[in-house]
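Dumping the structure here so I can ask a few things about it.
A single protein chain has been omitted; all remaining protein chains appear in their positions.
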Amino acid sequence: MPPVLDIDHLSTHIQLRKSVVQAVGDISLTIEPGETLGLVGESGCGKSMTGLSIMRLLPNGGHIVEGSITVDGVDVVKLSEREMRDVRGNDVAMIFQDSLTSLNPTMTIGKQIAEQVRRHRSVTRKVATERAAEVLGIVGFPRPRERLANYPHQLSGGQRQRVMIAIALSCDPKLLIADEPTTALDVTIQAQILGLLDDLKERLGMAVLLVTHDMGVVAGRADRVNVMYAGRMVETAPTKELFARMHHPYTQALLGSIPLLTQERHERLFSIPGIPPDLTEPPKGCRFAPRCTRATDQCREVEPALEPASTDHWFSCWHPVDGPIARVVVASPTAADANGSGTGVTATSVGGGAAPAPLAPAAIVPERQWEAGADDANLLMIDQVVREYPVTAGILQRRVASVKAVSDVSFTVGRAETFGLVGESGCGKTTLGKVIVGLEKADSGNVTLRGTDITKLGERELRRFRRDLQMMFQDPIASLDPRMRVGAVLREPMQVQGIGTHKQQEEVIAELLSEVGLPMNAVERFPHEFSGGQRQRIGLARALTLNPQVIVADEPVSALDVSIRSQVLNLMKRLQQTHGLTYVVISHDLAVVKYLSDRIGVMYLGKLVEMGSGDDIYHHAVHHYTAGLIATVPEPDPSRERAKSEIGIRGELPSPVDPPSGCRFRTRCPAAQDVCAEVEPPLRLFHPGHYAACHVPLQEPMPEDGNEPAVSAVSAPSGL
Amino acid sequence: MSIVIGEVAEELRPAEPIPEGGHVQGPRAGWRLALSSFVENKLAVVGSGIVIFFVLFCFVGPFIYRTNQVDTNLLNSFQAPSSQHWLGTDSYGFDELGRIMKGGQAALEIGFLSSAIATVLGTLVGAVAGLVGGVIDGILMRFVDILLSLPLLFVILIISNRYNGATVLSLSIIIGAFSWLVSARLVRGEVLSLRVRDFVLASRTMGANKRHLIYKHLIPNALGVVIVNITFQVADAINLLALLGFLGYGLNYPNVSWGDMLSNALNYLSDGYWWVVYPVGICLVLVVMAFNFIGDALRDTVDVRLRRR
Partner (left out) sequence: MTAYLIRRFVTSLIVILGIAFITFLAVHIIAPSPGRAVLGDRASQAAVNAFNKQAGYDQPVWVQFLKYMWALLHGNLGFSYKSNQTVDSLIIENAPHSMWLSGISLLLSILIAIPLGIFQAVKRNSVADQSITAFAFTCYSMPQNFLGLLLIGFLAISFHLFPSEASQSEKIIPYITAVRANFLPILTLTLTAVAAYSRYMRSSGLDALAQDYIRLARAKGLSEARVLRRHLFRNASLPMITLIGLSIPALLGGNLVVENLFNSHGLGLLFINELGNEDFNTVIALTLLGGVATVVGNLIADVALTVADPRIRIS
């Protein structure tokens, strides 16, 4: 059979006001009927532009410079705009990343589906509406006919993405282009949507071009994978082959820089230095050469062509590698391992000799004594914290309900320990982080730092304590004042706290910059002059300025590209060693949390449902939510991904305004029983340091010796 | 646009002292960046040129093109443009070109002064409402709502009617006192959105007090919006002044502003004295348009800088 899609030497440029971005440079690919091709790469590598080129829907200034795009035997590059419109939505359909902005907010979803049907099939309005209901049913809407009159804002993110898929398949396209279809979604919903796409592909016999930055997503879903870098196709191979025996150093490095769930967490992540090149002036030779550890003069001068390693494995490199970077993977769990992993892990045991000698922390910021002792295990104690936001309604705006953001959460973090908080968006983890650093007041409960309850402090006393509690923000752009130079950004904490003379502050700034790996001339620059990774380094430097004991890092790497992510993760780990820092890491990404953390707390709808060491959580999950979460995390490992059968967690997150009675997870839990709706499960001990709140746990709890439950979670000196 | 160039890991090239986070190269200071994106906007340059021209024309012009703007000479009225009176004379026999310079002084003075008054007042009210919040915010904003609902021109006319003998200062105060409302709303909105931005939260985690937040973060970041608004306010004030003059409530004789010169324009036109109507009207349009140009360009500049975040 001829391929559904055959792209031959496609080049797409985008004309800007003063320059031309060579977004896609000379790429070729084919997709066979019924095949899923993964197109992966970091942001700006041209993968989305390739997808939009096929649809001929390039942004303003974008145009196809040369090459052909043959869809089902027709070169769409040569079609007139009128003929092209018959292809769009009919032969080729596309779904986009952001389902909220991609659906017309003022049109019912029924009409939005039906209008495509009527455009390509000469049918009556009634038949088109029938078809709309039919495809809504196919994508998993129960009672689809009732949904036709809904507007997009009435649906959840996952449901909207389903609607977009319904639109795409309403005219039985031969090819579906899915551009980052799940990036904006939570992991549990992501798994559902990816499962749906797979299922539809099987049932309808479509070919799929899956465009994504996430190696985990392609590992499980793609038959073949094409890797793009800086507008070039650098490697293409069947999925298993690519993950097992890649030849391009970029592919190797990209995979190597992703933290794995199975990874030994004290191992330093591989990281690709630098950032991708500016495509208005791409480098002369191999585009990866400036960041490649194997680069030679040949690489910098002559660009390598795409050469076959075997019939279906092609790559472009002068000095190919063979297979992935070796890394230490924690062996599959054994009883001994389970018993041993909970103890004896401290940051100081991290090694490999790579750790530089601890730098003397900023000279003028008084370094607090490391009064070793009882204090260490209970440096930071979160005790029964509750935070609710009022919901007002009615004519008088009376408080009618509240959003239960954080409900009765307790845990303890020891000195130099990393505590990870993980959960879906809306589980309250960010609110809890803000309560810990004092940006939000807890409605009840205490946050105790070194024995002092900071929730009871006045603003003036709290100010001194703020030195010890700093925060790292998710969005490195938003968290830096656009009108402040970096020097002023780093000086600000010392000014606020009234520390040091101008000259002393300058010394501290210089030291901080070198510590986070930025050049001295950064002082004079404004935040917008830096790349994303550099800005996050600045954010980290600022958090370090006051020599704090605890840093709350809210999604510290979520906004960053994979290759930059590992740089920042490594830096965070290194700084933890040199400064004896305690981290509270908040993230939706279980792999990141597991890589950074000694202990992990899993939150669901404002509740802490499970807490334990990374291995406790990963290998011996007790709570069904934790187990489901682990199952849904896409891993960059085809054999593991393909072995996963069920779709992790069904359904969607209930409203935090009116959480389910008893166990809040029961509405989505596969093991829910009557008791779950009636009695709220207490935190029980399952293993030293491993707690979970579940009536029907996946493991047997340890025998209770009387006074074990919830409160003891606070004082348990786990992890140390 | 990325200003970062290629970089190499420190472990691999120990000889080269390249920082781990990569190079930073940004050759231009912040204000120069803003200036360059302002200059790139041709309309902004044209607008600034027009404003500078008219400031020189109105304030320096009279020293070069000397005319008698004090004594009326009815025998000399409505003379067509000639070498002696470049733009002819008006109903009182004043030289029209000289009159335009004199009227322009008043128009520009009132424009700047009233917008200064409105900006100060509006920024203060808006900042207080946004920062203090609660009941005070509610009261201030309802007050602003009420004043905004009043037909501005009607109210100004009522006041002007009572206090005859309007001067540049009194008209500026009246116009300023009624045009601060929009800037108050703008500043309040800006303050409210800035308050919850991450960089302000970051500053709070360092223990910054309100004073620090206001001076270091809120004012510098809200300034752009305020400056943009000033230019629009100047344009609106000059426009409003022209309407007042037309309706006969402008400056008192012998003082004059451009609007006053147009108050009998309809009769002049039907009598064919075009030179006492069109030149002054064109000056008015040019100046108002120039300020609008500058305002638009500044707004783009502020936005661009925000977009580049």
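Each chain carries a letter (A and B) given by its place in the written order, and its residues are counted from 1.
By definition in this document, a contact is a pair of C-beta atoms (placed from the backbone, for glycine too) under 8 Å apart; a residue touches a chain by one contact, two chains touch by 3 or more.
Predicted model only: the values in this text are computed from it and were never measured.
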{"item": "Touch criterion as defined above, residue of B:A127, B:L171 or B:L284 at the omitted chain", "value": "B:L284"}
{"item": "Among A:I31, A:I69 or A:A93, residue touching the chain not depicted", "value": "A:A93"}
{"item": "Hidden-chain contact residue, picked from the options B:A116, B:V168, B:L192 or B:A265", "value": "B:A265"}
{"item": "Touch list for chain B against the chain that is not drawn", "value": "142-143, 145-155, 157-159, 161-162, 235, 239, 242-243, 246-247, 259, 262, 265-266, 269-270, 274, 277-278, 281, 284-285, 288-289, 292-293"}
{"item": "On chain A, residues whose C-beta touches the chain left out of the figure", "value": "55, 57, 85-90, 93-94, 96, 98, 101-107, 115-116, 119-120, 151, 153-154, 164, 167, 393-395, 397"}
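The rule we apply is simple: only the chains that are shown with their structure count from here on.
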{"item": "Separation of mean Cα positions, chain B and chain A [Å, integer]", "value": "46"}
{"item": "Residue ranges of chain A touching chain B (in the complex, touch as defined)", "value": "271, 273-275, 277-278, 283, 290-291, 293, 434, 437-439, 459, 462-464, 466-467, 469-471, 473, 475, 477-485, 492-493, 495-497, 514, 516-519, 521-522, 524-531, 533-534, 537, 539, 542, 546, 567, 571"}
{"item": "Residue ranges of chain B in contact with chain A within the complex", "value": "2-10, 12, 19-24, 26, 29-30, 33, 197-199, 201-209, 212, 216-217, 220-221, 305-306, 308-309"}
